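Here the complex is missing one protein chain, while the rest keep their positions.
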Amino acid sequence: MIPELGEFALILALGFSFILAVIPLYGAATLNTLWMDYAKPLARAQFTFLLISFICLGYAFANDDFSVQYVANHSNSQLPIEFKLSAIWGGHEGSLLLWAFILSGWTLAVSLFSRGLPLDMLARVLGVMGIIATGFISFLLWTSSPFERYLPRFPADGADLNPLLQDFGLIVHPPMLYMGYVGFSVAFAFAIAALLSGRLDAAWARWSRPWTNVAWAFLGAGITLGSWWAYYELGWGGWWFWDPVENASLMPWLVGTALIHSLAVTEKRGVFKSWTLLLAIFAFSLSLLGTFLVRSGVLTSVHAFASDPERGFFILVLLLLTIGGSLTLYAFKAPNVKSESSFGWLSREMLLLINNVFLVVMAITVLLGTLYPLLIDALGSGKISVGPPYFNALFVPIMSLLALSMGISGAARWRQTSVAGLKEQLLIPVIISLVVGIIFPFIYGDGFNFRVFLGMTVSTWVIATTAKEFKDKFRNANSITAKLSQLTPSYYGMMLAHVGVAVVAIGITLVSTYSEERDMRMAPGDKIELADYQFEFKGAKKVKGANFTADEGTIEVTLEGEPVVTLYPQKRHYTVKRSMMTEASIDAGLFRDLYLAMGEPLGDDGAWAIRVHYKPYVRWLWLGGLFMALGGILTVFDKRYRKKSTGEVAHA
Amino acid sequence: MLRFFILVLLSITSAYAAIDTYEFKDKDKELRFHELSADMRCPKCQNQNLADSNAAIATDLKQKIYLMLEADKSDTEIVDYMVARYGDFVLYEPRFNAQNAVLWLGPGALLLLGLIVVIWLTRSRNNKNAENTEQVPELDAKQEKALQQLLNKDKKS
Partner (left out) sequence: MPRLLLFIPLALFISLSFFLWKGLSIDPRELPSALIDKPFPEFQVAALLQPERMLSKADFIGKPVLVNVWATWCPSCRQEHEQLLRIAQDNKINIIGLNYKDERAAATNWLRQLGNPYAFNIYDEAGMLGLDLGVYGAPETYLLDAQGVVRHRHVGVVTAQTWAKLQVMIQKLGVNQ
C-alpha cells in the first residue's frame, strides 16, 4: 500500500510541477497577479508530495518490504538501519527521487526567502524550477520508478547493498552533492527569469548571489566528502582518479566558482552581465550533463549507476530542451543587456575576468578529456583512454596560473589600478612566497624539487596576498576590534575560501611528492620500516560484524622506539553478496596519515600481503575543501541579504 | 639469494585493492613498475588502472611488466608491447598524434583565445571611453610620484 501511495504522491507532484511550470510564467508574461500568486502555494504543494513520496520509499526500506524491486535490489534484512535508509539513494531510481525531492526543497526555500523579490521575478524563477521538476519527475515516472513491485512472487530477502556503500560516506556524500548540483538550478532559474523579463539590471545579481554561493558550497563539500570517502574506503590510498563521474562533479564546481565571482562583479559594478548569465546557464547545464553521463552508460566508471540507453535517451531529450532552450533564449535576449559602468585595462574587473577565463578553460579541459574517448569512438576511430596523466599535465599549470592571478586580483582596485601600485603592494608577498618555495623542499624533503617549489610558492602567494589585503584594511582604522566587526561576513567568507584554495594546493603538492608506499609479504613477527616509522605485523584473527565476517590484522607502529598506534586492517567477507572488501586502517594526523591495508593470505605461516602507505599532509586536501565550503556559507550571513522588506508593494 | 615473486591470483571479482608483492632489487625499477602499472588501464575493468585492479588480466599484465623490467626492457618497449596487443585503449596517457591534437592542444589554444578576447574587449571598451572623455593632461615624473604617494596614503579597498 505504502509504495503505491508513494507512486501516487509522485504523480500528484508531477501535476503540481506542471502547473507551476505553466501558470506563473504565463501570469508573468501577461502581468496577471492572480496567476503569479499561484507560484508560492504550488511550490509548497510540489514539495509536500515529493516529501510524502520520499518518506514512502524510506518506509519500504525500513520495513524490509522486498516486494518493492528497488528495496530488494539494494537492501537486506541484516543491513544496519542507517544503511537501509541511506540505500534510498544507493541506486539509480532512488537517487533520482532524492534529486527531485531536493529540487522541490530548493524551490520551496526560494518561495519562502524572497521577500524583497518583485512578484513577476519570483513567479518566473519558481516557474523555471517547475519546468525542471516536471522534466525530472516525468523521467522518474516514465522510466525509473523506485516503486515497481515484484509481484506475485517476491524474494524472501534482499540482495544487499554493495559493501563499498555500507559506510558513513553514503549517508553524507550524495545528499551534499545533490544539494549542490540541484542548487545551481536556482542560479539558472534567476538567469532565465532575468532574460525572460528583460530586467537585466544588477539587482538580479544581488538576489542570485546567496543562493549560488550556498549551492557552490554544498557542491564543494560533496566533492570533498567524495574524495575523503574514496580514500579510506577503496583501500589504495588514492583521493582523486579523474574518473568520469568525479569529473562530472568537478566541472559544475569550476564553472560555479567562476559564476560566484562574476556575480560579485555584476552586483558591485554592473558589468559582465551577459557573461554572468551565460555562466549561470553553463553551470547548471554541466549539472545536467553530469546526470546524463552517470546514468546513460555512455562512459565507463566504477561510480556509475546501472545504466540503460533508454534512460540515457530520455535524459538527452531533457538536456536538449533545457540547455538548448536556455541557450536559444540567451542568444536572442542577451544583446539587450547593457553595462552600467566601465573599467580600465588594468583593474580588478579585468583581472577577475582573466580568472574566469582560467576557471572556464579548466572546466572545458576536464570536459574535453572526459568526452574525448566518446568523440573518437563515435567518429569510428577506435577506442582510446584519457586518464590522470592527461588531466594532471594540463590542469596543474592552469591552476597555478589561476593561483598567481588570485593574488594580483586581491591587490587591484576597482575600475583602475596602476602597475606601480600593484608592484608596491605585492613586493613583500612575492619575496615571502619565493623564499618559502625554495627553502621548503630542502627542509622537509631531501633537496630541491621543482614541483614542490611551484606548489609551495603559489600557495604561500595566495595566503600572503590575502593576509596583506586583510592587514591593509586596518591601515586607517582607529580600533582593531571595531574594524573587525565592521568587516562583513562576505569578506571573511572570501578570505576563508581563498585560504582554503592554498591549503588544498599544499596538500596536493606534498602528498603527491612525498608519499611513500610498500607492498610486502609479512608473516607474524615481521617488521618493516617506512618513512622513519617501524611497522610490526602481529598476525591476523577472525572477527564478526553485523553482516560480515573478517580477518583482522594487528600491526604495531613505533617511531624511534616509542609506540605510536596499533592498527587493525580488515579483510571483510560480506555474507549475502559473497563479496570481499578491504577495510583499511588509518592513523590520521594533521601532518601525515599512516595507511594500512591487507591483501591476500599467503602461505601457511599466517603471512599476509600487506600494503603500508605514508601520506603526508593528505588531510589538508579535505581541510581546504572544508574551508572553501564554510567560506561560501559564511557569505550568506551578510546583512544586505537579510534586509527586511520595507513594506512597499513590489511593482510588477 | 632467494628471490620470491608472489602472484596474487584472484578469481572472484570483488571490490578491494590488489596488493602484489613483487620484489625488486633495483629501486629505480620498482618506481618504474609503480608508474607503468598506474598509467595503464585494465582492459576488462570499469575504468581502473592496473595497479588498483584485482582482475585476472590485470594481474597477468602486471606480471608481464615485472618480467620485462627485470629483463632490462625500456619503458617504451613495455608500452609498445601492451599497445600491440590491447590497442591504445590501455594507455591512460593518450598518444600525441594527429587524432589527439585537439585533446592536447585545445585547452592551451582556448586559454590563449580567452586571454586575447578579454584584453581586446577591455581595450575596445577603454577606447570607447577615451573617445568620450576629454584629453587628460599628462603628468611629469615628479607630479606622477606625488600623485602615487597621495593615492597610497589613503588607500581604500
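So that you can tell them apart, the chains are marked A and B in the order they are listed, and the count of residues begins at 1 in each.
The rule is simple: a residue touches a chain if its C-beta (ideal position, glycine included) is under 8 Å from a C-beta of that chain, and two chains touch if they have at least 3 such contacts.
Please read all numbers here as calculations on a predicted model, not as lab measurements.
From the options A:R44, A:K268, A:H303 or A:K383, the residue with contact to the chain not on display is A:K383. In the complete complex, the residue from B:I57, B:V102 or B:L151 that touches the missing chain is B:I57. When the whole complex is considered, the residue among A:F139, A:Y330, A:F343 or A:F391 that touches the unshown chain is A:Y330. Among the residues A:I11, A:L31, A:L112 or A:L320, only A:L320 touches the chain that is left out of the figure. Which of A:I52, A:A203 or A:L374 touches the hidden chain is settled by the complete complex: it is A:L374. Not every partner is drawn; the one left out touches chain B at residues 11, 43-44, 46, 56-57, 60-61, 64, 83-87, 89.
Those residues of chain A that touch the chain absent from the view are 274, 278, 281-282, 285, 292, 296-300, 309, 312-313, 316, 319-320, 323-324, 327-328, 330-331, 334-335, 371, 373-375, 377-378, 382-383.
Basically, only the chains that are shown with their structure count from here on.
Inter-chain centre distance (chain A to chain B, centres taken as mean C-alpha positions): 22 Å. Chain B makes touch with chain A in their complex at residues 4, 6, 8, 10, 12-22, 34, 38-39, 41, 45-49, 51-52, 87-94, 99-100, 102-104, 106-108, 110-111, 114-115, 118-119, 122-123, 125-126, 128-129, 148, 151-152, 154-157. Taken in their complex, chain A has these residues touching chain B: 162-164, 234-236, 238, 241, 243-244, 300-302, 304, 342-345, 350, 353-354, 357-358, 360-361, 364-365, 368-369, 372, 376, 381-390, 393-394, 398, 413, 418, 420-421, 424, 469, 472-473, 475-476, 517, 519-521, 571, 578-582, 597-600, 602, 609-611.
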